[in-house]
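First the structure, then my questions, so here it is.
Left out: one protein chain. Kept in place: all the others.
For subunit A:
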Amino acid sequence: MYNSYCAIHAMLTCIILSCPVCVCCSRRLHGRYHELAPHLVPMDYTRNPDVKVPLSLIVNMPELKENPFRNRIVEAFSEDGLGNLSFNDFVDMFSVLSETAPRELKAIYAFKIYDFNVDNFICKEDLEKTLNKLTKEELTQEEVDLVCGKTIEESDLDGDNKLSFADFENMISRAPEFLR
C-alpha cells in the first residue's frame, strides 16, 4: 500500500533532487525494492522501518546482473560500505545512475566505484582490478602493467603515482560524454 509517508518522501526527494526521480518513479522504485526481498521489505513505510536489503539480492537485478562493477556500485552507495542498501540508498543509487544526474555527482561516485580498497586514491592495484574487470582478464600481465602505467602517467598531476579525486575529475571532465 503506497501511503502518505511515501508520497511525502517522494515529493521531497523530487524537490531535493529536482526530479531525476519523480513521484511515479519513486513508486515504481519502491515496487522494485519490495520485489527484491518481499519477506524483508514491508509495503507500508509509516513506521519507518530500518530495513536493509543485502548485497547478494541487489546484484541480481537485471540492470546490474551483467555489470562487472556491480559489487562496487552497490558498496559505494551503502552506508556501511558492505553493500546493504536501505530504501533511501536504493533511491540514491538510481538517481545518480540516471541520465539526468549532474556530471559532478557522477564523477564523485565513479571515483568511489573504481577505488577498490577505499583509501580515497586510485592506486595501481585498483587500476589493475578495474582493467581486469573491463577486459574479463584477457589481457596479459605485461599489457595490464603497460596500460596501468600509461593511465597513471596521463592523469597523475601531483606525482604521487596514484590518482586522487582531483586528478580523476580533471581527467574525466575532458571526456566528451561528460560535456553537455
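As a working rule, contacts are C-beta pairs under 8 Å (C-beta built on N, C-alpha and C of every residue); 3 or more make two chains touch, one makes a residue touch a chain; residues count from 1.
By definition in this document, contacts and distances are computed from a predicted model.
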Notebook entry, point to check: Any idea which of "UDP-N-acetylglucosamine transferase subunit ALG14", "Two-component response regulator ARR17", "Transmembrane channel-like protein" or "From the Czech 'roh' meaning 'corner" UniProt assigns to the chain that's been left out?
Noted result: "Transmembrane channel-like protein"
Next item on the list: Can you list, in ascending order, the subunit A residues touching the missing chain?
Entry: 5, 12-13, 15-18, 20, 48, 62-63, 66-69, 75-76, 79-81, 88-89, 91-92, 97, 101-102, 104-105, 108-110, 112, 114-115, 118-120, 127, 130-131, 134-136, 138-139, 143, 146-147, 150-151, 154-155, 157-160, 164-168, 170-172, 174-179
